[in-house]
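With one protein chain withheld, the remaining protein chains of the complex are depicted in position.
Up next is chain A:
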Amino acid sequence: MKEIVKKLSKLPNWLLLSLILPLLALSLSEKGGYILSKIEIPKVWTDEAMKTWELPNPKPEYSPQPVSEEYYYAMAERTIYRSYPVYHPDHEPEGYWEWLQSLEPEVVWDPSKFITEEDWIKAGEMLFDHPIDTLGAILTNDLVRNPDFYDYVEMPLTPEGIMPFSRWVVTGKGRVRVGNLSCGMCHTRVMPDGSLIKGAQGNWAGDKASVFFATEEGFEPDSDLIRSMGFLMNALFGSPWSDGDPHGKLVSQGFDAIVNAFQSVPIGTFGRQGTSILFAPQAPDLIGVKDRKYLDHGGLGQHRGIEDMMRYIAMNQTLDVLNFYGDFSPLGIPRERLIPDRPIMFAGTHDRYSDEQLYALAKYVYSLTPPENPNKPSALSEKGKIIFAEQGCVTCHTPPLFTNNKLTPAEGFEIPEDHYEKYDIFDVSVGTDPNYTFNTRRATGYYKIPSLKGLWYRGPYLHDGSISQLEDFFNHERLQEGWSPKPIKGHEFGMYLNEGDRKALVAYLLTL
């Protein structure tokens, strides 16, 4: 180094300057600054951070207790193999399946090659589509190679016949497995023209798919299957402290009732672990999530910076089944079983994303932007804009984010005094169905006030996907008995607009 400086000092000034100036310019540019500055990857799972990151359960003694930092970091980092598109069997290119069998596994995660922010985002996109399970959590090889299955779930496909919610993963030569539980499995939307919106509210019948086997001719559940189904129900949705224990009740109603519950989940909602198959949450639109202060419909996770987003991804990718809730373990394991280096074998619990992988994923999610909105402002939508203000919608759905980023209590939830200081509370309930935020493991007693951005490509609406079209929000008949399949209570705004005003308001909402 000393030698280099010595040699440089002997150079004429004009030559020295010509060498230094480009470097200076590079460091001042955004990209250059990124290259020259070392990226600080936040440590996601610290005991201290995990204590306060999530909001408590309305019954605080059942608030989530995540695994320890020691346990978490003792888990193996996830290996990311190259993955390949899954085609509907009728659209699969000739020889494709055989070609997959011939491939060697290829590890494609190598953060040492990431230089720019774009590199991290690109890597994040790859991870977004990468499944964390290849053991058949929902989809199996047999299912995705069976045309009847596609008909049963009315699977949306791209124009090429690709089923975009999963990928083939080659984990060894001849070991080709269909993947499950990638982020993209729930957050990819196929539009009517077959185009994809990545990060948007997903639209395939994932829960219905889970029980396809029960519809096959001659199927009879045996006692082992019934027992397994009971275990799975508890692992995914068990929250026996909930008033009336709705999930326990469902299990006690028997196999057919469970299958029926899975089949009844509306497309666009998913019975994600920790939520409910009875009041399954809407798959959130991740486009714009960078600007949200809370994550999950109940605002379970605070979102104060990228590390919180990373935590949420880590937790949501099934690690929450290792949580304890009081003394309740979703997997039915004793606390003593949580020993570092002795992983629990369940989908997504035997390995973890590295902090770098989570960083890349969060960067990708933050980078998501909506496609161009085909609904351009018009005289009708401008009229709707005025109605939007007159009806007071702006108080909660405040432009430019079209949310005030606050939490609204479910009806009947008494806000603890300290929450006013800790969280962003809008202390009026709009009376929507409280089940999700009272009777699940992700319950907080609140609902996040959602953004209205991107309504044009989303649906169904509300936290439980109970409203299938925007017009229904402003139809007072939905409040009453006789509304199919059941009345939809709450959010009683714009209920008595005349038809012209209602159309104008909807037209405006579709431009957002």
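Going forward, contacts are C-beta pairs under 8 Å (C-beta built on N, C-alpha and C of every residue); 3 or more make two chains touch, one makes a residue touch a chain; residues count from 1.
FYI, contacts and distances are computed from a predicted model.
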Among "NADH-quinone oxidoreductase subunit J", "Sulfurtransferase complex subunit TusB", "ABC transporter permease subunit" or "Polyisoprenoid-binding protein YceI", the UniProt name of the subunit that does not appear here: "Polyisoprenoid-binding protein YceI"
Chain not shown: contacting residue from A:Tyr366, A:Phe426, A:Trp456 or A:Trp483: A:Phe426
Given A:Pro221, A:Pro246, A:Pro370 or A:Pro399, the one touching the chain that is not displayed: A:Pro399
Positions on chain A contacted by the hidden chain, ascending: 386, 388-392, 394-395, 398-400, 420, 426-428, 430, 492-493
